[in-house]
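Encoded as structure tokens, the structure appears first; notes follow it.
The complex appears here minus one protein chain, its other protein chains still in place.
Labels run A and B following the written order; every chain starts at residue 1.
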Amino acid sequence: MGTLFARGLGAVLLSAVILATATVATPASAEMVINRGFGSSPDTLDPHLNFGAREGWIQDDMYEGLVASDAKAEIGPGAAEKWEVSDDGLTWTFHLRDGLKWSNGDPLVAQDFVNGVIRQLDPKTASPRAYYYYSTVKVAGAAEFNEAEGGDPKSVGISAPDEKTVVIKLLAPQPNMLYLMGSYHIPPLHTPSFEKVGGDFIKPENIVNNGPYMMKENVPQSHVTLVKNPNYWDAANVKADKVVYHVTEDDQTELKRFKAGELHVTNEVPSDQLEQLKKEYGEQLRITTYVEAQYLSFNITKAPFDDIRVRKALAYAIDRDVLQNKILKAGYQPNCGYSPPNDPRYPQPHVEECDMPKEERIAKAKALLQEAGFGPDKPLKVTIDSTTDNTAKRQAEGVALMWKQIGVDAKVNAQEFQAWMDTFYNGGWEVLNDNLVADMPGPESHVVYMQPSAESGYNWKNDDYEAAMEKASQQSDIAERYKYLAEAEKILLDYYLTVPLNVTTSRHLVSPKLKGWEDNMLDVHPSKYMWIEG
Amino acid sequence: MSELLAGTAQPLETVASMGVSPFRASWRRFSRNKLAVGSMIILTLITLLCLAGPLFYPFDPEDADFDNIAAPIDLFSLHPFGTDEFGRDLLARVLTGGQVSLAVGFVGALAAVFIGVVYGATAGYIGGRLDNFLMRTVDVLYGIPYFFLVVLINLLVGRTIMGLFVSIVVVLWLTPAVIARGQALSLRHREFVDAARAGGMTEWQIIRQHIVPNSLNVVIVYSSLLVLEVIITESFLSFLGLGIQPPASSWGSLIDTGARAIETDLRLLLLPGGFLAATLFCLNFIADGLRDAFDPNER
Partner (left out) sequence: MLAFSIRRIIGAIPTLFVLIAISFFVMRLAPGGPFSANRKLTEAIIANLNKAYHLDEPVWMQFGRYLWGLLHFDFGPSMKYRDFSVTELIVHGFPVSLEVGFWAMILATVVGIALGIAGALRRNGATDFSAGAIAMIGIAIPTFVIGPLLQIFFGLKLGWLPVAGWDGSLNAKILPIVVLALPNIAYISRLTRGSMIETLRTNYVRTARAKGIGARRVIWKQALTGAMLPVVAYLGPATAITVTGSVIVEQIFGIPGIGRYFVEGAANRDYPLVMGVTILYGGIVILANIVTDVARGIIDPKVSYE
């Protein structure tokens, strides 16, 4: 025992010496490296499986679609240099650039893009994003191909008539087609490596890709390192040699790492410290409206939430201004409609309580509750189901406290994401602290989402809503399309299936050394356009 | 060393008479320990404050004052210790939060120690096949990662106080069990145990009257630390979003909120953190005092 103990002591002393003599030795290098905060470890970087927006950043760096986002999230030429659409809006033809290459030097051809879409739709791939080509972009034959094994890839409305042309056939016109095709949504597939190693083609030792960067390392819970792809067609304009996405599970730690200069840009900024950070960091703090709307949803299959008076009373009791500007202080805008109001061409309908003075709102809320049979002797009991996300939880808590003031016994049940989802699908919830991120600017993603055919969890079916949506989907003219969408949104708001709360923001701290960063509504930031100075 | 050990047999009379006057003697020894007694008084005061305080305090911890959000400390204002980010009175929240933390801490630790000591002493003393079976069961339970269990309990029991309590006790009794077994193992061959056996005591009587009391000093040190551990565990669960649900609060959940504001509004951390630290310090000194007082060798 004595010797054991002594040996242990010796080891500790030795390590203490090592710890004490450790010095800050970082070799100076001329390499330009961008250090980006990433949040939680990526779920997958497989371009045909991923549907996460953050993973999309890395994918935007590794894969280039037919069209691509620039630093301002505006869609322009990507692998395709030009394209045209038929008069009925149903056929899109993309023409690839000359001399495109994969990162290993193989020629990149039109069929590679077709194969990418086919792989994503193949039932054997089991891609959670397969719905994309029939629910969002309605590609002919896509749904049938995905739903049963052994379908013919040729039955899907995407083809490559020659090495440089991709033709996509749609079932309904889609004026926002380019937004949907842009970014990380339609990456090509390097067929030889896929045939050789299957899904493992995404591993750093196997990967062959076509974007400005190649993956060098992917260490779970730690970082993803990308290096410049010399075979990229625009490699001359790619400035940074290396981009490192650091996993930053904890937003407080991420903030400190930014302060210490370990990160050039953060994935997130803790929403409860914005005022203080604005004072300290001024221009470096970027708060930008995001295409996400947050709202509460009622379970209309569960009494008493099947009673519109109850739903209305609860909606009336919420003071959007206090909730967003005094409690959350996350820079979110109070929202009076269901969809995020970010397209000035859209005539957005509003819920009526938005224009009422406070006293009137509260009085009406109390009166409605009483009419529905609730009062001091029989208080309404409500549970709000929320995720454990800090901002979401605080918002739910704020709402519960406001409801308490009209005599409602409100509780918050915060669960981790998966359990929250299960609660939703099992129908055991009463009020859901809900949200939706759009695929593109404008109201369409949101209003489409509430179609019962697309989403069964709300159990809401309304023929007028369906009719308006059906009419909208036939319009290729954006003004006409918006007219019908607004009609549908008004029906939704009048029903009080949901209570709009806010439009969220994306929040980043951007070091003055990082150049080329542009704030944008879609929160898309390709590293290709960034560089380090100073 | 073994020849020295041979001299450790204690006079049988002392052991046999345990439980009558020695308790009073121990208590007297304890009350001479100023630090321990002082800690006991402070802890009692904190407990009383948490239990009775909210009854006399004008604010409900779950009522928001939207006109006074994040009010600072001002001892002569409406909210002497300010309000939180929702305009709820901070002192009221810390006091009711203390009720939850103290209740979970004491009841949880007591339950865990009781289950653990009885289980471990039985296994260690009886030994053989029963020991083997009991300790393999402990091994299996030990082998299940804690947070995996907590997430499961959360899903199966729900996030109630009961769920929280189960999450805490479910594995915390294991370590007292192992420690008690270790003590029992080394006690079972002591002469006074042999003597008791020769004197016709049943196995269960021996466990109850000799093994458990003689394991007690180590267990008391450990269990006073266990109360701390339960209170701390509760705060870890809050940090991971697995703790008590809003709008209810505990010291753990308040400290978690406060830790997020460490650089902006230290007050949110210091008030609940101060209560927690004071409680933990008191518990520690009380544990030391108890240990000294209940040490069988001093009788």
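Following the convention adopted for this analysis, a residue touches a chain if its C-beta (ideal position, glycine included) is under 8 Å from a C-beta of that chain, and two chains touch if they have at least 3 such contacts.
Values in this document were obtained by computation on a predicted structure and should not be read as measured data.
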- Among the chains present, which touch the one that was left out? A, B
- Hidden-chain contact residue, picked from the options A:Lys154, A:Lys203, A:Lys358 or A:Lys461: A:Lys203
- Option touching the unshown chain, where A:Val291, A:Ala419, A:Ala438 or A:Val499 are the choices: A:Ala419
- Message: Can you tell me which of A:Ala30, A:Ala236 or A:Ala260 touches the chain that was removed from the display?
- Response: A:Ala260
- Query: Who touches the missing chain here, A:Glu147, A:Asp306 or A:Asp494?
  - Reply: A:Glu147
- Message: Tell me which stretches of subunit B touch the chain missing from the display.
- Response: 1-2, 4-5, 7-8, 33, 35, 127-128, 132, 136, 139-140, 142-148, 151-152, 155-156, 174-175, 178-179, 182-183, 185-186, 189, 217-218, 221-222, 225, 228-229, 232, 235-236, 239-240, 252, 255-256, 259, 262-263, 269, 273, 276-277, 280-281, 284-285, 287-288, 291-292, 295, 297-298
- Task: Spell out the interface residues on subunit A facing the chain that's missing from view.
- Result: 1-2, 8-9, 11-12, 15, 18-19, 22, 24-25, 41-46, 49, 51, 123-131, 135, 143, 146-147, 199, 202-203, 218-222, 246-250, 252-253, 256-257, 259-260, 262, 416-419, 421-422, 425-426, 454-455, 457
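Everything that follows uses one rule, which is that only the chains that are shown with their structure count from here on.
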- State, to the nearest whole Å, the distance from the C-alpha centre of subunit A to the C-alpha centre of subunit B. 44
- Message: Give the list of subunit A residues in touch with subunit B in this complex.
- Response: 252, 270, 272-273, 276, 319, 322, 326-327, 388, 390, 393-394, 396-398, 400-402, 404-405, 411-416, 419
- Item | subunit B residues within the subunit A interface of the complex | 62-64, 66, 69, 85-86, 88, 151, 154-155, 159, 241, 245-247, 259-264
